Structures are given as C-alpha cells and as structure tokens.
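The complex is shown incomplete by one protein chain, all other protein chains being positioned as in the whole.
By written order: A, B and C. Residues from 1 in each chain.
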Amino acid sequence: MDFSFTEEQKNKRQEFFKVCAELAKDRMRGFEGFESSYDTDEGWKYHLYCAKEFARRGWLSLAWPEEYGGSGNMMDRVLFAEARGYHGVPGVDVFGVQMLAPTILACGSEEIKREFLPKIATGEIQFCELWSEPNAGSDLASLTTTAIKQGNEYVINGQKIWTTGAHRAHWSFGVYKDDLGGKPHHNMVFLLFDMKTPGVTIRPIKYIHNMHIYNEVFLDNVRVPAKVVGQEHEGWAVVNTLAAFERSNIDDIMRMQRDIEHVVAYCNTTKQDGVPLARNPVIRNRLAKIAGEVEAARMLAYRVADLQNRGELTLMEAGAVKIFESELLERFASLMTDVLGPYGQVKMSRWSPMDGWWERIYQEHFVQSISMGTNEIQRNLIAWRGLELPRMK
Amino acid sequence: MDFSFTEEQKNKRQEFFKVCAELAKDRMRGFEGFESSYDTDEGWKYHLYCAKEFARRGWLSLAWPEEYGGSGNMMDRVLFAEARGYHGVPGVDVFGVQMLAPTILACGSEEIKREFLPKIATGEIQFCELWSEPNAGSDLASLTTTAIKQGNEYVINGQKIWTTGAHRAHWSFGVYKDDLGGKPHHNMVFLLFDMKTPGVTIRPIKYIHNMHIYNEVFLDNVRVPAKVVGQEHEGWAVVNTLAAFERSNIDDIMRMQRDIEHVVAYCNTTKQDGVPLARNPVIRNRLAKIAGEVEAARMLAYRVADLQNRGELTLMEAGAVKIFESELLERFASLMTDVLGPYGQVKMSRWSPMDGWWERIYQEHFVQSISMGTNEIQRNLIAWRGLELPRMK
Amino acid sequence: MDLRFTEEQEMLKTSAKDFLVAECPKSKVRELEEDKIGHSPELWKKMAELGWMGLIIPEQYQGMGMTFQDGMALIEEVGRNLLPEPFISTLVASFAILAAGSESQKQEFLPKISRGEIKVSLAYLEENGKYDVSGITIKAAPRGEDFILNGTKMFVEMAHIADYLVCAARTGDSAKPEDGITLFIIDAKSPGITTEIIPTIASDKLCEVKFDNVQIPKNNVLGEVNKGYQALKDALRKAAIVKSVESVGSMQACIDMTVAYMKERVQYGRPIGAFQALQHLIADAWIATQTARYLVYEAVWKESSGLPCDKEASMAKAYTNEAYKFVSKWGIRLHGGIGTSREHDMSLYYRRAKAADCAYGGTDFHNEIVARELGFQK
Partner (left out) sequence: MDLRFTEEQEMLKTSAKDFLVAECPKSKVRELEEDKIGHSPELWKKMAELGWMGLIIPEQYQGMGMTFQDGMALIEEVGRNLLPEPFISTLVASFAILAAGSESQKQEFLPKISRGEIKVSLAYLEENGKYDVSGITIKAAPRGEDFILNGTKMFVEMAHIADYLVCAARTGDSAKPEDGITLFIIDAKSPGITTEIIPTIASDKLCEVKFDNVQIPKNNVLGEVNKGYQALKDALRKAAIVKSVESVGSMQACIDMTVAYMKERVQYGRPIGAFQALQHLIADAWIATQTARYLVYEAVWKESSGLPCDKEASMAKAYTNEAYKFVSKWGIRLHGGIGTSREHDMSLYYRRAKAADCAYGGTDFHNEIVARELGFQK
C-alpha cells in the first residue's frame, strides 16, 4: 500500500496547482465551478480562457495515447483534476475532454479521431451531451428521439432535456434511435453534430438557484453529416463504454478539501460574543466530522484512480465515490448554512459570508446526486453488480 | 384539537401512576421492562406479583366491554400504559392481555370468551404467541407447522421460533396450517393450548445481551382440545384482526420520557473536570434533540390512541409510531452509550452508571425494530396502504 | 382528547385552501418571488376582505376574535400554498402589539391591521445574526419627548413595504440581557430610515433596515420602557409556532406532490412509486411530516390554552426546521431532474424550507432553549 506520488508526479502536481492558482486570481467573485461557466457570458469567457491556457500546455489531452498528443498516463489527469478542483478553476470541458475524448479513443474510427481529437485538445470546440429525454431519465434505453439515415446524412427528430450547457456548446454528442424496428440495445446510434445546425432549438431550464445550466433541446428535422462513433445501430455499446469513464470525483472532493480550509479560517476570524466561532464546541465537533468524511472521500477517489490506472475500475467503486461525495456535499452545505445562522440563507451580496458560497451549494449539490445516474440507480448497481444480489424481475 | 384529559381521566391517570410508582419500589435493580420478566425467576415472580396487583383493581380488563368486566374505554388502557411505561413496571401480559383478549372479544365464540377472558383478567394464565417459524418470519403466510383435526382434538406438528416467554407462559395462542390442500389464507387455524401438553419442547434462544427472552418451540404430535378462535381454516382472518390491535407504543415512549428525566439528573450531578456534564454544549444539544423526538413520538402515540378510540386507526399510523419509536430508542441508546464514554460499554455492576441501563438498551432496542413486523415491512405498508403506491408484482 | 380540527376549523381550512388555489396559484407565488416588490395589493385586499389579518385579533379591535388554534388552521393552508405577502410578518407584529400595547395603541393599530390597511413587521435580529436576546444591541436614547434610534436591524420581513415596524432596542444598560429592552412601534416612513432588500434563497424580501437618528415619539413605546423583553419573547414564541405550523402545511404539500409524481412517472416500464427503495424514502418523509405535525399541534394547543409552552414551542420549531428541510430535499431527489428546475414547485418548497429554518430561531438556538427547559444546568 503506497499513497505517495513519485517525484515526477509531485513535480507535475505542483505545476498544475501553480497554474491553477494563477488562473484563479483572474476569476470574478462567485464565478467558481463549472456550473458558473454556463450561467453567464463572463463565466463562459473565463472558462474558454482557462481552456486555452490548459490547451497550450497540452493539459486537455493528458491521458491520451502519445500518438494523439497525450502522456498516456491516467494519473496525470487525476493530479490535474485535483488542482482544478482545489482552486475552483473551470477550463476542462466535462463533456468533450472527460467523456467524449476517451470514448472516441476507445470506439471511434481513425477518421473521427483525426477530426475531433485535435479540436478537443486545443479547446477549440466545446461539447454538450444530448442524452436524457422527458420520458427517458434514469431509463435511457426508453428514449424515442430518432436519427434516420438518409444517404450520408442523418435526420434527427425529437427532444432532449437536462442538456448541460447546450446554449454554450459548439458541438454535441448524443444517442438516438436509428432503427425503429430494431431490437433493444441494437437500435441506437451515437452521433456528433454542430449545435448551429438548422432545426436545433434551445430553451433554457433554470436551476433551483436560478442559474442557467440546463436546457431543453428540440430537434426538428435536423439534418447532419454522419459523424458516427462506433457502428450504426450499436450506439448502446458506445453508451456503455462512455459510462465506464466514470470520474473519480477528485475535483469535487478537492474543492471540499479547500472549503474545509476556508471554513477553518472563517471560524477562526469570525467572532460571536467576542469569541471566535472556532471555539464553539458544537461547531468544532461537527466540522471535524465533515473533515474526516472529506478525507475519506479523497482516499476513496484515490482508490478509484488507482483502479482506473490499472484498468480495473468497476461500477461498484465508481458508484461508491459518487454517492458518498454527493451526499457529503449535501451534509457539508447543510451544516455550513446552519453555522452561518440567518446569514446561511443569503445569496452572494454585500451581506453574504464566504461570498454566498454555501447558499449556492445548498441548492447546487443536487447536480451531484441526481445527474450521471441518480444515487438510487448507483445503489442498485452496487447491489447487483458489486454484491451480486439478485435483481427482482 | 384538544390534547387535554378529562377530569375523570386525570384522576384515573393519577391513580395508575401512584400504584405503578408504588410497585416500582419493590423492583430489584435492573429488573425493569417486560423483557426482564422472562429472563429470571425473580423477574417472572415480580411480573406475576404486579399482575395480581393490577388484576385485583380490574386493570387487566380495562378496555373490555362492560359485560366482561371492563370499562369499555380505550383511553383507560392508554393512561394505564403510560404509567407502567414511565415506572418500568411489568404485570401486563403483552400476549394475553394486549393481543389475545381483544382478538377473542372480536372473533371468539361465547364459549371461548367465557373460558379465557376471566383467566386473563385475573392474571391467572399468562400467554405466549406461537407465531414465526424458521422459514416464515416476515412472511407468515408461508408457515408449515400443521394442526390436523381429529375428532374434537387437533394434532400439531412442526416448529415455532422467536417465541417470547414460551418458557414462562402457561398457555399459547398460535396459528397453524389445518388444511394441507386448502387455498392460501383459507388453510389456517388459530388455536389456544396449554404449554404443558406432552410433545411440546422448548429450547431457549439467548438474546444479544444474553437474556433469555426468546425460545424455539418444537411441536411433536401435540394433541390438544379444539380451542379455536374464529373458524377452522379461517385463522388468517383472525391473524389480521389481531394485527389491527396495534399498540400505540405509549408505554415504551413514556419509558423514554422518564429516561430523559433520569439523564438530565445524571448530567446535572456527574462532573467531568469539575464541571457537570450538563454544561457540555455538545451533550446539551444532542439530548435536547432526542428529547424533542421523544415528545414527537409521544404526540404521535396520542394521535394513534385518538384514532383507536374512534375505531379509525390505520396500519399507516400504527406503523409510523412503531418505526419512529424503535429507531428513536436506538438513537437514544447510541447517544447515551457515547455520553458515558468508556463506561457506556459496562454491564450492570458496581462500575456501571445508571445501572447499566444504556448498555442493555443498546442491544435490546432491536426488539422494537425487528419484532411485530420489521420496520422495513412497516414502511412497505405505509407506502402501499397509506400512500397508495403500487406494489411491484 | 380529540386531536382533530373542529368542524369550524375544517371549514376555515377548506375555504382558505380554495381561496389560495384560486387567487394565489403557484404561478402567482413564483411571479411575486421574482418580482422586485413581491407584494400584490389586489391579493392583499381580498385576504383582508376575508378578515385574515384580523383572524386572531379580538372583535373589539375589528378582528374576528378567533383563538390562536383557529388561526393556525388557516396558517397550515398558507404553508401548503406558500402564500407570499407580508401576512406572517403582520401577524407576528400584531402579537407584540396585543401583548404590550396600551389600550389606545391597540385602538390605533389593531383595527387598521384587521382591515388590511397597514402592514407591520417585527425588527429584532441585528447584524450579529443572534437569535438570542443578547443579540439586541441597537440603542434608543431619550431626547425630550422622543427617543432617538440608531443602528441596523437585519432580516426584517418585507420592511420595504411595511407601514410600521415593531422594533426592539436597548434603552437601558443592564447585566442581564433581558433587561433594558424597549419595544417601539415606528412609522416606517420616518426620516432616517432606509431599507434595502437582502437577496435570499427564498427571495422572500427580508430587509436590512438602517435607523439613522430616527425620532420616535414616546407615545410609540409599546408597553413599558426597558421592560419589553417578556412581550418580545411571547411574540417570538408564538412566531416560532406559527412558522412551524406553516412548515407542516408545506411538508404535507411536498408529500402530496411527490407521491402523485411517483404514481405518474414511469421508468423501466413501471411507475417509479413501485420501486421499494423509493417507497421507503417517501414513507420516511411522511413519518417526518406526521411526527412534526402532532408535535406542532401540541404546542399550538398549549399556546392557545394559555399553558406555558416555551419548551414545546422550541421542540416544535427545532424539529420542524429539520423535518421540512429533510422532506423537501427528498421531494427533489425523488422528482429527479425536474425537481431541480426553478420552474417546478418542489424548488419553491426546498428554498423556503431553508428560509423557514432561519426565521424565528434556528435549530440549535431552539434546542438550547429545550435543554434549559429540560432542567440542564447552565
């Protein structure tokens, strides 16, 4: 058992942290986290700026095979994610860089690789994911949006929902029914297309706290070239490949780690009745508990990274860190909004302690527990695939 | 909305509390609660002594119709249960008095009523419940022990398990398959018999904390007279009637109420570093929360009593108080064993604070959450019958 | 013992529910929330016509003279429907006027409140954010026939549209924080008062109110100088109960909405309400609601019967604070994506659960009262 980094990793990590710390200085107040990137023009601009900074260092293609410009080392991605999470810096397109690129590397044709990987690596195009539909949330297999092949093109009709950043992204990847009479799991295609294609209509869905992150995307006779990843009719296999590129959530966890430090500083400097909050035994006790849980989450993320490095990651382990991290974030935000008393409800403003961060996270934590397979689905997977308990038919 | 008692009820309640307080003085250290009654000869003796004291006041037949010696008033039972719970006094046979008697009143023939009700009212015979079987726990319908009618007798063969107090009880009530080819729910009989009948073998099952509460009961050609409640083959209907006499759990809740008072006194008088535990902000905070939950449980129990008084009690409401009370007891015991530090693990002895009560309850609380329909089953019932959510087939 | 609402209360609940569904649908709630002012004079007028503002005000002051308990039957529906408006704030302020006001003050203010002509709000929290009485620090100094008030009050509900503020300030120094507090009823348009809306999770128009040498005639002292504590405490205890009742109504709405969605939303070929794990989650949410309900009803009953209930009120508020957050959180989780949309009603409840928690005392504050009332030495 060895939790240490090699000298080389330590150096790289230091470099990642240095650059991210530098970038964080340019960040406007309250523009932290990838959700903020989508909400405002300034946020998006900042995201693209960070992306360029990363791209020119080759950091958007870190773990790729060397022939496509990467280092081939999964651990680099983890170290980079730690730095971004800790400093709250965006710049990495979750969809293009973290999900699509490895999927293309695993399932894409050489043509697709040559066309898209360089554009992802340079941050030139940002992606969104056309995934859930109104009646296909957790149960993706029941989607109904169609992509019918006509010559070298597909014609897409239907509706997608919960599309993060559709209003910002240049391109999309998504999955559609391409064989109406086909057998389940052999009737879908995994397609990429330009979001400016005629027939694409985007309607914003405001999040609980009013940020514009999600969208509905209406697809009305959208005619696109056949940029297919994998084989036609076999998009389901690609979906499963993509699902296997689960994140270790290390960035979110490092953000909590940093939050612990912020909170300690806040409690040491904020007095009530002349006594720092830090001396309140109830607050000390509760925050120590949360800090221990953050540390546990961090170690579990390392465990996931370690498995991923060896190609041994299971849905069970990825699910565990996802569930634990998301529900811990909720506990942390609940605790902090309580610690802040009536100020816990105040949005970012001249009255808000810690820039209104906890009021925001108190709402935003649902992004973690509901997206990417709800925690309830994840618990099923742990039981079924991990503990090998029977499924009820 | 009126939470008050009538003057008459107040007077009765006072009388119940007075008698129970008096009885509690004769109790040996550590012999509190009905579980203790079964464990030792002294405990059982004390239980029977209390039973006699109650019987001669007519308190074992409180809510019965007047023609059988009761007051006909359900509320009396609640008030009496409060007093017993608060003072930790046994004396009321859960099975005979609380479960069987109302069942007989609802489903029994006049003959059965005349034979058994007086003996229950005098405390002359104590019952046990031959219910679960090794392969029929939550799923009682799958039981396999048979009672085959031969003339005016039944011959019983099979095995029962988790029989509380089988080693103490004089008589049993139970349910058996009496029609091997019969349709489900129309193939059982609800029978009473004397536990000293030849062929009955009792093997103790020690509880987590080593108390002898439960037993296995082996039934080998047990030949008994046909003391049937309800109709032959129709025992399932009787089972459901009995299940409807859910307790409000008010006695267990009043015990917790009393425990809160004990704990406050303990924390006020026990010092650490010269300061009473009561001044420890973490302890104050956690115990205040528990006390609020105990109060909530008490009010919910009143709600159940109020419904019961009007014959409107549903499984949903009874289930809610059962779930809440049992899991609250667990939280309370967990908290208290923590508050006591390393002494939280000490069994009743010269070293144990509060007579080792919390070490005991830390184990005994499972009696509440697992018996009488596990809390998981209760949650199903709330969802199905209360919230009318669909069952998965 | 009869834990049901009376027939009269049931009728009041039904008519309130019907009124709110018709006059203040969720679209209106959302509109008022996003609105800068957040107040609909038309709606207010209709409520006034029904006598809502004067519900618990005695008939001699043109109120309806109902009991506290009757009033709470209405409040539960207010909670279910998430009525915005300066209704709770005016109600709470009227508690203070009823408790501390002189006969002439009552004659002056209560009929206007009953008729819906004035909106009042209680200003007690300050920048220190303390719910405890020691948090009251701003000073009112006597000058001739007046008091001169300086300082800042925080989280004053809808102060931006209030006609009057009931404000607690220090007029005397004392070792005991309970002493030296005076309640004033202040014309909100007095020179020197500036009001600014604080942006909050529930957009519920809590305000910062700055008093800069505000002149208050001595006539506007509610009760005795330096002796305002008891009336304030009583008003705040009642307010905690009111908020708890409101929350119970809201929780029930979360349960109803979520159960309905679970029956209707199909995934994997069946309504999601058929999944056992989700059934258990909603069962727990229902239990939380039901336990909160009767704990709160007990406090309502005691308050309404004039019985001491500091402990019960604080138990109710502490428990309900957490229960409402819990229930609304699971409401969102069980709705999945759609529950996280601001357009969806669940989001309204979730955000207001946090606001309800903050109003009239957080959980730890109330649990400390409970500890004290239980007899824990301090």
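In this text, a contact is a pair of C-beta atoms (placed from the backbone, for glycine too) under 8 Å apart; a residue touches a chain by one contact, two chains touch by 3 or more.
These numbers come from a predicted model, not from an experiment.
Engineer: List the neighbours, among the chains on screen, of the chain that has been left out.
Structural biologist: A, B, C
Engineer: Please identify which residue in A:E82, A:E234 or A:D306 touches the non-displayed chain.
Structural biologist: From the options A:E82, A:E234 or A:D306, the contact with the absent chain belongs to A:D306.
Engineer: Since one chain isn't shown, list which residues of subunit C touch it in the complete complex.
Structural biologist: The missing chain touches subunit C at positions 275-277, 279-280.
Engineer: Can you list, in ascending order, the subunit B residues touching the missing chain?
Structural biologist: Here the touching residues of subunit B are 132, 135, 137-139, 142, 161-162, 205-210, 214, 272-273, 282, 330, 334, 337-338, 340-349, 351, 359, 362-363, 366-367, 369-371, 374-376, 379-380.
Engineer: Touching the missing chain, which residues of subunit A?
Structural biologist: Looking at subunit A, the ones touching the missing chain are residues 1-5, 9, 75, 260, 264, 267-268, 276, 278-279, 284-285, 287-289, 291-293, 295-297, 299-300, 302-303, 305-306, 309, 317, 320, 323-324, 376, 379-380, 382-384, 386-392.
FYI, only the chains that are shown with their structure count from here on.
Engineer: Cα centroid separation between subunit A and subunit C, in whole Å?
Structural biologist: 39
Engineer: Quick one: subunit A and subunit B, Cα centre-to-centre, how many Å?
Structural biologist: 52
Engineer: For subunit B, jot down the residues that touch at least 2 other chains.
Structural biologist: Residues 285, 392 of subunit B each touch two or more of the other chains.
Engineer: Using the touch rule from the top of the page, what residues of subunit C touch 2 or more other chains?
Structural biologist: Answer for subunit C, listing residues that touch two or more other chains: 275, 364.
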